[in-house]
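A protein chain is absent from this complex, but the other protein chains hold their places.
Naming follows writing order (A and B), and every chain is counted from residue 1.
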Amino acid sequence: MATLIEAEAVSGGADITPRPPNRRNVRETLVRYRWLLFLMLPGIIYFLLFRFWPMYGAQIAFRDYIPFLGIEGSQWVGWEHFETFFTNPDFPRLLRNTLILAALSLFIAFPLTIVMALLLNELRLNILKRTVQTLVYVPHFLSWTVVVSLTGLLFAVGNGPLWTLLNDVLGTDTNFLADPAWFRPLIVLQDVWKNTGWGTIIFLAALAGVDQEQYEAAIIDGAGRWQRVWHITLPSIRSTIIVLLILQTGQILNTGFEQIYLMSNALNRTVADVFDTYVYFVGIQQGSYSYATAVGLAKAIVGVILIFGTNWLAKRFNQQGIF
Amino acid sequence: MTPRKRLRAPLAILTVTGLALTAACSSGGDEGDGDGNGGGEGDALSSLSIMSPYFAAVPPEEDDPIDQALTELTGVDISVQWVPNTDYGERTNVVLAGDDIPDVMVMGKTPAFVQTAEAGGFWELTDYLNSGDYPNLVSENPEVQEATSVNGHVYGVYRSRDVIRHCIILRADWLANLGLEQPQTVEELYEVARAFTEDDPDGNGADDTYGFINPAWPGSIGSGSPYDALELWHGAGNVWLDDGGELVPSFTTDAWMEAVEYERDLVQNGYTNPDYATMDPATWNEPFLNGQGGIIIDVQSRAPQLVELFREQDPENAESYVALVGQPEGPHGTFAMPTSGYSNFLAIPRSSVETEEQLEQVLQVLNDMNSTEAQILLNNGIEGDNFTVEGEYAVYNEDRQDFTDQVSGAWAQLGTNVAGYNAYATQPATPYDEELAQLRLDLQAEDLENAVFNPAASLASETYQSSGTQLDTLISDARIQFIAGQIDEAGLQDVIDRWHSQGGDQVIAELNELYSELG
């Protein structure tokens, strides 16, 4: 057991210093960090087994993978799938639609989650606070299939309650589900409805850690409500906000598949097609796992660059970053 | 920290270890019953594993009486890996990537299947099935078996379905109120749609009805939608049209254009439900029941469903609401829309069934599983337990409804019935139901004479395999956009041109080459 830990630690310790580590230093490091390294061991094993070992399978992005032939047995095609993807005539439209949806999520859904958490935090009555918290997180548990069919019901032409209401207010006679102009608002609306309450949980956990004495001291100093939020509450969740923001930039090309697929139809497809739905059609329905993997790989590289980039930016502004 | 709290961690570890042990034990005990074959390499099979989708709420388990009866009947230990139908495709791909492949798998003719079959992953059965050694596997509809093939190579025993299922379902009471006859031609159908919209068929004095009810269709072209049916009735062919020995896509024909104009007029004049582009197909019955719309083009089995729902609402008059009409005559002749006649097939992977002797044995088992006795087991259940026979009908025991549901939702999926369906039909509950069932059979016989089959059904073009979904979606989207008035004829033509240039021309060339080779 001990040798295993040491081996792990050497390889782990080796890469912080470019020059070959001195024997004595390695030993000292090992002894000094033995408990920490021991604690981390199961996690390291997990990542090696279940996260990195399967990655040898990513080579199917460069092959024409047929499950029956196995990974090595499938034909090597090099960059072919990547070329097909980037030269595809729909590529600019897919990119545009994907980025717009990602931006809406980043600039609308994400801030709303923070606002909601702050508002919940300001509720005084504990019973009310808990009740509202429980209510708003319920939608998270309904699958997209259910959410989309409920949307269909609410916006049903002729008798849907929201269809009636919105058309009365706007003085129109629109089928919101088919109108390309309404596609993105509906997607954001569903996303906000389903996930905002759930998203507040992380912030509320952070807020639970705020030292109550700080508030008391601020009150005695005569700080108002807004000042307390600005100077105590927000700073205490700032690092959580930044971490979530950094992680979200890495997901910018992942819009999710199910919601968009279920909400798209013949009349709104020009705005609804995104990378994830495209991969579903081309990769999964047409049985081309290789193509789907190639697109996944391309997206991952962009995601990694974005995460490292925003993390670097965060550090430049003296924030903590994720690592 | 209190001592009580300190106890928690060791307790958690104990629980975990406990789970580990139970999981290990139970997996040890059950090993080998779900996968692989009984014998070693080259040996005769003592057991047969089959992978199949199921629709029931709960799949049968290993001790199921049907399982036992089948094992007795075929002489090999049958074990079925049941997979929920919703995710069956996902599961098959993973199973094919592993090395515990079942001996028999229910497969569809997806691009993934075609690739695997062409790479030698499944036994080709053409000669075996035609040899006559397996009398119960000789197809009564050779053109259906042909359609299941990949360029003439048959890789599976198909699961037979009614060849004619499409029909027109109308509100019979509305027809009666307006004094209209049942429509026999597409022009008459149009007139009925107009009258259902404009002539107040429910007599309530309000303009609150329409003719056609069309849902947002989940598939693209050639997937049995109401639009596909209307186009075929107009003479556009079934996905492909044999035009003097040459295959042309339906949507490039004049008849197709005529049909989509017909469809557009139905929408533009308000004779179709306004949410035709977005309506959830699961709610298709609603407007019909609520008296909003009066025409549905769909499979015949929707008619008895509707009758049942009307019974809940108005038991007295339930039988006066639903009219079932056969497929109409078009402006250029009488054409009827068939189904593909099958739903997936039982294919035999080469990596689990390795020798020809084993293959013959598997085919013998499949042959036995298609005997009349086995068909009754798979479709009706166990006589004297969940059903009894009265005349030519099966009467089900209500106390065993759960079991009956499992039979029809799971075991029936293993039935191929290629040489004919010999199990019992369900006894109709009322004389009206019996009439309806007879009417359906009559219409099927009548429409079968005019059925237009897809001439390219068995042909697998390489380009279509790799980009068919996108190409098809291009056309089906444009069709709806045209019907909605978003694009005009020139716009529709632009999309068709795009289809040609983005791979369609290659598909045409490849299919025609195969067509002339095999035709």
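By definition in this document, a contact is a pair of C-beta atoms (placed from the backbone, for glycine too) under 8 Å apart; a residue touches a chain by one contact, two chains touch by 3 or more.
The criterion applied here is as follows: contacts and distances are computed from a predicted model.
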> Looking at UniProt, which of "Carbohydrate ABC transporter permease", "Sulfate adenylyltransferase subunit 2", "EfeO-type cupredoxin-like domain-containing protein" or "Putative glutamine amidotransferase" names the chain that isn't shown?
Replying inline: "Carbohydrate ABC transporter permease"
>> Out of A:99, A:232 or A:297, which residue would touch the omitted chain in the full complex?
In response: A:297
>> One chain is left out of this view; which of A:138, A:234 or A:313 touches it in the full complex?
In response: A:138
> Looking at B:281, B:333 or B:485, which residue reaches the missing chain?
Replying inline: B:281
>> Which parts of chain B face the unshown chain closely enough to count as touching?
In response: 1, 9, 12, 15-16, 19-20, 23-24, 26-27, 30-31, 33-35, 54-55, 57-59, 61-62, 81-87, 90-91, 93-94, 97-98, 100, 161-162, 165, 218-219, 223-224, 280-283, 285-286, 289-290, 298-299, 301, 305, 309, 312-313, 339-340, 343, 402, 408-409, 412-413, 426
>> Across the whole complex, list the residues on chain A that are touched by the chain not included here.
In response: 9, 11-16, 29, 33, 35-40, 42-44, 46-47, 49-58, 67, 71, 116, 119-120, 122-126, 128, 130-143, 145-146, 149-150, 153-154, 156, 159-161, 193, 197, 201-202, 204-206, 208-213, 215-216, 219, 224-225, 239-240, 243-244, 247, 250-251, 289, 292-293, 296-297, 299-300, 303-304, 307-308, 320, 322-323
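By our rule, only the chains that are shown with their structure count from here on.
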>> Can you work out the whole-Å distance between the CA centroids of chain A and chain B?
In response: 37
> Okay, in this complex, where on chain A does chain B touch?
Replying inline: 66-70, 89, 149, 152, 156-158, 175, 177-178, 265-267, 269, 281-282, 285-289
>> Under the stated contact criterion, what part of chain B meets chain A in this complex?
In response: 93-94, 96-97, 110-113, 115-116, 119, 121, 216, 273-275, 277-280, 282-283, 292, 349, 351, 465-470, 473, 476-477, 479-481, 484, 486, 502
